[in-house]
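One protein chain omitted, others in place.
Let's turn to subunit A:
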Amino acid sequence: MTQLALVIDLNVCVGCHACVTSCKQWNASGWAGPMVDENPYGADPTGTFFNRVQTFEVGSYPATETVHFPKSCLHCEEPPCVPVCPTGASYKREDNGVVLVDYDKCIGCKYCSWACPYGVRELDEQQQVMKKCTLCIDRITDQSLPEKERQPACVLACPTSARLFGDVHDPDSEVSVAIRERGGYALMPEWGTKPANHYLPRQKTRMHISEDELQRADNPLTKEDLTVYTGEETLDDVTW
């Protein structure tokens, strides 16, 4: 069975919000639209967003690290928002595992948003129905698009390729390999929701050089050399 998902690489995310704006742009006019913006130029603007980038600071100064954290629906394999829906408007697609809302059936009771620990469902103030990330279902299933464009808008927009998209059930897919080999993890594993989306941790590239390697302690010529040096050139100073 296919389970489409995003894998988000926190190591390269720079927090530019390009995924946020491209998501809004695509979905405002797509199947999931409109995505209302109320009071956009006023003091308290509010609107529907499927994707947000948040920023966290880890550690205490000066040993701090900034983590930019994109957050959207995780398309759980055990989605707790689906069984609580009284109308069946909230559902998980059988063929590709994307969790969607049928906007014609939703009564706007907000119960599914209570049943999501990640807070990724929003009531659209204009349509008064629950909305959430669709993984750009209208893009990824559109056979008229070239295959490399059949990806969510956020993935195509990301300038650092921090967002990978694919089938996490296929063990050889790019996303599965990334999760397996680069320590991909799920959010709030304590709830057993089995999020399909995964995050790749930040990794630091460090060089490990010991004193021995700098001194070249294992130089065989030094071992056999019995000369007592008093500041002149040694064999170690010879360039070949």
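As a working rule, contacts are C-beta pairs under 8 Å (C-beta built on N, C-alpha and C of every residue); 3 or more make two chains touch, one makes a residue touch a chain; residues count from 1.
Operating definition for what follows: contacts and distances are computed from a predicted model.
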"DMSO reductase", "ABC-type sugar transport system, permease component", "NADH-quinone oxidoreductase subunit M" or "ABC transporter ATP-binding protein" - which is the UniProt name of the missing chain: "DMSO reductase"
Residue of A:V12, A:A28 or A:V67 in touch with the missing chain, whole complex considered: A:V67
Residue in contact with the excluded chain [from A:E57, A:E149, A:E174 or A:E213]: A:E57
Residues of subunit A (touch criterion as defined above) contacting the omitted chain: 17, 20, 43-49, 52-60, 66-67, 69, 71, 80, 83-89, 105-111, 113-119, 121-123, 127-129, 185-191, 199, 201-202
